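Okay, structure first, notes after.
The excerpt is restricted to a subset of chains, each kept in its original location.
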Amino acid sequence: MKIPVAILGATGYTGAELIRLIDGHPRFRIAHLAAHSQAGKRAGSVLPGCGGHIADIMLAAADAPLPDDVELVFTALPHAAAAASVAACIRQGRKVVDLSADFRHQTAAVYQQAYGIEHPHPELFEQAVYGLCEHARERVAGASLVANPGCYPTSTLLPLIPLLKAGVLADAAIIVDSKSGTSGAGRSAKTDLLYCEINESVKAYGLPRHRHAWEMEEWAEGFSGKQVRVRFVPHILPMNRGMLTTLHLSGQDTGNWHALLAAAYQHEPFVRLLPVGELPSTAGVSGSNRCDIGISLLSDNEAVIVSCIDNLLKGAAGQAVQNANLMFGLDEAMGLPLHACWP
Amino acid sequence: MKIPVAILGATGYTGAELIRLIDGHPRFRIAHLAAHSQAGKRAGSVLPGCGGHIADIMLAAADAPLPDDVELVFTALPHAAAAASVAACIRQGRKVVDLSADFRHQTAAVYQQAYGIEHPHPELFEQAVYGLCEHARERVAGASLVANPGCYPTSTLLPLIPLLKAGVLADAAIIVDSKSGTSGAGRSAKTDLLYCEINESVKAYGLPRHRHAWEMEEWAEGFSGKQVRVRFVPHILPMNRGMLTTLHLSGQDTGNWHALLAAAYQHEPFVRLLPVGELPSTAGVSGSNRCDIGISLLSDNEAVIVSCIDNLLKGAAGQAVQNANLMFGLDEAMGLPLHACWP
């Protein structure tokens, strides 16, 4: 028997990826698809990649009641909008993986700093678990509400945490220079996301402080116990998927860092550490739930670490399913693509 | 127990896609990977998208003996080179899906016309089955050697065959105007395939007569009994995957053509017919094994039909696995992606 699942916000890029993963999952099945502005349409008319009977599902309104038997809800909604839906689902006794930013912070104060609004449901903070799977496995397994990490924080925290824990990084701010495919910017009709504006161009954005900087700092400390300051500069690139984060790091004994990362991740199905000096590309992870990590040593106390994820998979829908697997006691890797869809 | 499979020519784009599909297939497993020029290297060092233990497989030489227990071989080799490998595998009693052009024709004479060389193994023609699955299911099920159709012929024949069978097309040559992503051109280091030569450009090629024109004509007649002449113009586009074929058709009673296509394909898992007037995009099939078909009626006797496939899936590795499923009596759709990897 498959577990019935609802996806709220099904017609964005992350929603589409959730549909693809859940429909191919051995133990979950799609029971409900909701989409604010597209309610009443066939899923296939809004999502060109949807095939089979999924394409024929009628999209429900955002606030339509869920079928009673839905046990698991993925909320792929804009921040603030998500919190209300999450609260309702939790009240109804369902498990929730929230892909918005609404429950990624531990206090309403930081949330308000980062997102500029008062948090509508701070009472849920206590039960929300930040679902960076490789470092939160046990807590996620027991959670009803998992806050799925942001894409930039995922690509940053995975390489950072083992080094922070080992205490080998210098105290200075950590330089995080990230490059993201455009699907991360969402599916809204904005002039600056038009094909001809993005194609054949690259730009930095979100300065002086992108929202994800707070998330990186909070959870770098949360997982390592070390206070951290990041200087984070994201860039948008002319490609659909993929995120590459370049960490410019200072510290000590860089010759030992590869071993620290290897110790942390050698048995992880979705983290691949390349040999010293080899650097990953986003093509290697696009369509996969993997995070590929490479390190280049500049000197005894300087190194560059590059990590790559598919922003829609390990950076969103993939990690969400990985969390859901943990929440339901399933094999953590179930239904998740290991190989990239390359080229 | 999974069936052990070998892939010869594992490091091209089609080979990479075969690896991804076979490693995720419930009943097949990768037992042997061979690659002419990369023998002795780790698969992962040549194929950036490969994860898990597959990345650690050592690539065998093209002529290395296969493990005894290999029951199924995919040959993703250049034409002419493929025939020798196919012949050896058949002699050893293994089943073969050949993704080259070597066994797509029924006579050595046509092969020689199309490919300019004498066929090295015409004795195998008799047992080779042309594996356009939707129209060759029974023959494929009993075959030891399946010739996997070319990408252009697949995208052309699927919409054409039901109309040809119904006798509604005019006698004139059929205009086939195809647009292909660049992965169809292979992974050889050629100047005209460099990023900067392909990007931001489109061109026609292969004129006056592309090799696939013979294949289209031979099998249009083979499946419909009607002799057909095509005027085929392929174009190469700045995208990795995807193939769109525009058929400019004349005939009679075009108002009935959608029904003819619906009757042929309504129960097919991998052919999706859109409502009259809706036209597909390659984004809708990229990463999926589907062929999407749309029709627009210009008049009672003129229509445009557009079909879309992923050239690496329904146009190559996907259809190859579909054929393998049939050859081993498995569910034809097993291990094959239905939804596109979108966007």
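Just so it is clear, A and B label the chains in written order, and each chain counts residues from 1 on its own.
Simple rule for what comes next: contacts are C-beta pairs under 8 Å (C-beta built on N, C-alpha and C of every residue); 3 or more make two chains touch, one makes a residue touch a chain.
Just so we're clear, the structure is a prediction, and the values are computed from it rather than from any experiment.
Visitor: If you can see 2 copies, how many does the complete assembly in this structure contain?
Guide: 4
The criterion applied here is as follows: only the chains that are shown with their structure count from here on.
Visitor: Between chain A and chain B, how many degrees of rotation does a Cα superposition need? Round to steps of 5.
Guide: It works out to 180 degrees.
Visitor: Take the average of all CA coordinates in chain A, do the same for chain B, and state the distance between these two points in whole angstrom.
Guide: 35
Visitor: Which of the residues in chain A come into contact with chain B in the complex?
Guide: For this pair, the touching residues of chain A are 13, 16, 19-20, 23-24, 47-52, 54-55, 183, 200, 240-241, 269, 272, 280-281, 283-288, 290, 337-343.
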